[in-house]
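Note that one protein chain is taken out, while the other chains of the complex remain in position.
Letters A and B mark the chains as written, and numbering starts fresh at 1 in each.
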Amino acid sequence: MSDIFNIFVRSVFIDNMVFAYFLGMCSYLAVSKDVKTAFGLGLAVSFVLAVTVPVNYLMDKYLLQAGALSWLGERFAAVDLSFLSLILFIAVIAGIVQLLEMVMERYLPALYMALGIFLPLIAVNCAILGGSLFMQEKNFPTVIHSFSYALGSGLGWLLAIVAFAAIRERLKFSNIPVPLRGNGIAYIITGLLGIGFMAFLGI
Amino acid sequence: MKKYLGPLSKDNPILVQTLGVCSALAVTAQMKPAVVMALSVTVVCAFSNLIISLLRNTIPPRIRIIVQLLVVSFFVILVDQLLQAMLYDVSKILSVFVGLIITNCIIMGRLEAFALSHKPIPSLMDGMMNGLGYGLVLVVVAFFRELLGSGTLWNHPVVPASWYAAGYMNNGLMILPPMALILVGVLIWAKNSLTS
Partner (left out) sequence: MKSYSNTYMFLYVSALVVIIAVVLSLVSLGLRPRREANVQAEKALQILKASGYAHVERAQAIVAFDSLAEKESSRSDGEMYRIRCADGSTGHVIPLQGKGLWGAIWGYAVLSDDLTTIKGVSFAHKSETPGLGAKITEEAFECSFEGKKLYDADGHFVSVKVVPKGKGEAIAEKNRVDAISGATITSRGVDKMLADGFQRIKE
């Protein structure tokens, strides 16, 4: 139980998707102009991560890994399909995002109005695919661990983009050297935030 | 020829369009993985541009994203397998970041913006140049991080031992991930100051 909680805390603060691995930077930079939209996108990313990573975990465990097909019978025990994992993961992600979009539109129109516009963006957000790939690399023992990791990473990403958007709102009023305005200062701030987050190392 | 050179400076994908930073900066602590990553992205970008451009009149628009993802992941897996077989050392360092080339927004962006509406040869060129423009930034960032952070280039020591004796120290901060972002910020600053 405690290691599940550990994984969660670790993935929010220490292995933060944005600050430690620079994942999902494109949408992070593009959609952080104001806090409200940033929060919406952050929620959508957390949601999609929490759904896709466990699904991909099961895919990996029962379909792709060396020996994963042994449940089909002895003859399949030696099959190693792990070279196909990239393609399958991305297909699962694209499929689930599409599915979520349709389900939300039909049954949860309010939520759809809030998150819907972000969903298509998310299929190509590297944080989502990154979540699945790191999950594969970390070799979690159960699907619960992978869920905890996914939720933590998603919330970490949410935290990063909201913090950054809040800073950006203030930045509008500050006097920045002209060539540095826009992207330049955005990168530098992200870097400084990242250094701040490094203080969590070793928890 | 000139119209293809834009991505190297004026329309640089990282510095101007802020695309594709995601999978990249984590591999810039040293020159060697950065160069391999840059080449991998260039190859994937160029060839998926070519293939999508060849297929452009047969792809149904509604499923074009899926088709693009399939083609890109095909090349990425190919590159990944080749790296594991030929450049084992580097493939260990790059680990999952090779896989993340798939979601590199530069590649998807060029497929959408260029390959779907242009002939094969210009698409190949466009993909290659964008890949190189992206690689250029990676290599420059890696150059400074390795030189200042470890005192080496391409794993060869370049800072003379006498400097260390005189009290020079490697800047450990340069090695840490956030410094890559700050360096890119400084590069943008420098580029904007020069071009405006």
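Quick note on the criterion: contacts are C-beta pairs under 8 Å (C-beta built on N, C-alpha and C of every residue); 3 or more make two chains touch, one makes a residue touch a chain.
Model, not experiment: these values are computed from the prediction.
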### Query
When the whole complex is taken into account, which chains on show are touched by the absent chain?
A, B
### Candidates B:L39, B:L70, B:V139 or B:A190 - the one touching the absent chain
B:L70
### Task
Among B:L8, B:V35, B:L78 or B:V139, choose the residue that contacts the chain missing from this document, as touch is defined above.
B:L78
### Query
Among B:N12, B:N49, B:S150 or B:N192, which residue is in contact with the omitted chain in the full complex?
B:S150
#### Entry: Residues in chain B touching the chain absent from view
29-30, 58-63, 66-67, 70-71, 73-74, 77-78, 81-82, 84-86, 88, 92, 95, 149-150, 170, 172, 174-176
### Message
Considering the whole complex, not just the chains shown, which residues of chain A touch the missing one?
### Response
15, 83-84, 87, 137-138, 201-202
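In this text, only the chains that are shown with their structure count from here on.
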### Message
For chain A versus chain B, what separation do you get between their C-alpha means, in angstrom?
### Response
21
### Query
Given the complex with chain B, which residues does chain A contribute to the contact?
19-26, 29-30, 83-84, 86-87, 90-91, 94, 123-130, 133-134, 136-137, 177-180, 183-188, 190-195, 198
### chain A-facing residues of chain B, complex
15-16, 18-26, 65-66, 69-70, 73-74, 76-77, 80-81, 95-96, 99-100, 102-105, 108, 173, 176-182, 184-186, 188-189, 192-193, 196
